[in-house]
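All remarks here apply to the structure that follows.
Left out: one protein chain. Kept in place: all the others.
When the chains are written out, they are named A, B and C in that same order, and each has its own residue count from 1.
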Amino acid sequence: MSVKILYFAGLREALGIGSETLELPAGVATVGTLRDWLVGLGRERLASAKNLRCAVNQEMGGPETAVRDGDEVAFFPPVTGG
Amino acid sequence: MSVKILYFAGLREALGIGSETLELPAGVATVGTLRDWLVGLGRERLASAKNLRCAVNQEMGGPETAVRDGDEVAFFPPVTGG
Amino acid sequence: MTVRVQEADFDLNAELTALRAGDARVGALASFVGLVRDINDGAGVSEITLEHYPGMTERALEAIVDEAKTRWDLYGVLVIHRVGPLRPCDQIVLVAVTSAHRGEAFAACEFIMDYLKTRAPFWKREATPDGARWVDAREADDSAAARWQKEDS
Partner (left out) sequence: MTVRVQEADFDLNAELTALRAGDARVGALASFVGLVRDINDGAGVSEITLEHYPGMTERALEAIVDEAKTRWDLYGVLVIHRVGPLRPCDQIVLVAVTSAHRGEAFAACEFIMDYLKTRAPFWKREATPDGARWVDAREADDSAAARWQKEDS
């Protein structure tokens, strides 16, 4: 299955990429397993990031949140607006 | 001694007077005794007023607050601004 | 001037802009505007009149602002309260506070309003279809003001 992945703020800068669309292998079906798989691909910053936050289809999620074909998954630091 | 007495809002309307300057007899030296004395003069509304408030020289006071020559004493209902 | 009692309306934008003008320490501006409602205690209100105690009003408001400044780190405070006849939708009061951070600005703004409601000598008279009446003090205002005392103890 294919998902669009977005990175924001310091994470986007550290990775040098704002978004990518990837084909996920079987077994990568949650935010947590997706993160581990991305670290394995060389996105080590996702492993070391402090308090990494994520959203699936623009709703806040956690490691257990399901990831399905066509989803938009975003990783980012804690928010600092306002 | 002489004091200036002010009445506000519903109390002013009920008494039909906004201010008066009176010579106080000996023994009238606090807000409480002043109030009793004014009731005796015919200002009965001061006796029946619910939650009557007072100020001496523009500072909130109570029955025990001293009244001295030249003071400005105000009686009024609870405030309702804002 | 920190405290103003006036018949005239006020320009919210001009007042808030002036309060923070050129002060780059300000990160937070909390403000409150009280407005005339066309209904109160179930009766239609066509006009209100605000009476006050000239002299004491300004002193009472300044004392409230001083108390707020001892409780929180504030850069600017403004209180404007109108008197005289007012109609529904008219502005009655403005309280505005600037600070570095929002928590202090919110707290100080609400504190000033709560104290103003119970300690500043203003009285509202409403014109209703059944005639004019003086507005009764609300118990909710006393308990709102009392909150700030509990926090001290």
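Heads up, the rule we're going with is that a contact is a pair of C-beta atoms (placed from the backbone, for glycine too) under 8 Å apart; a residue touches a chain by one contact, two chains touch by 3 or more.
Everything quoted here is computed from the prediction, not taken from an experiment.
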Shown chains that the omitted chain touches within the full complex
A, C
So which of C:Thr2, C:Ser31 or C:Thr128 would be touching the chain we can't see?
C:Ser31
Out of C:Arg4, C:Arg20, C:Arg119 or C:Arg133, which residue would touch the omitted chain in the full complex?
C:Arg20
Since one chain has been left out of the picture, which residues of subunit A touch it in the full complex?
6, 8-10, 13, 51, 55, 58-60, 74, 76-82
Name every residue on subunit C in touch with the hidden partner chain.
11-13, 16-17, 20, 22-39, 88-89, 100-103, 105-106, 109-110, 113, 140, 144
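Convention: only the chains that are shown with their structure count from here on.
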Taking each chain's centre as the mean of its CA atoms, how far is subunit A from subunit B in angstrom?
72
Taking each chain's centre as the mean of its CA atoms, how far is subunit A from subunit C in angstrom?
48
On a C-alpha centroid basis, what's the spacing between subunit B and subunit C, in Å?
26
Shared-interface residues of subunit C (touching two or more other chains) are none
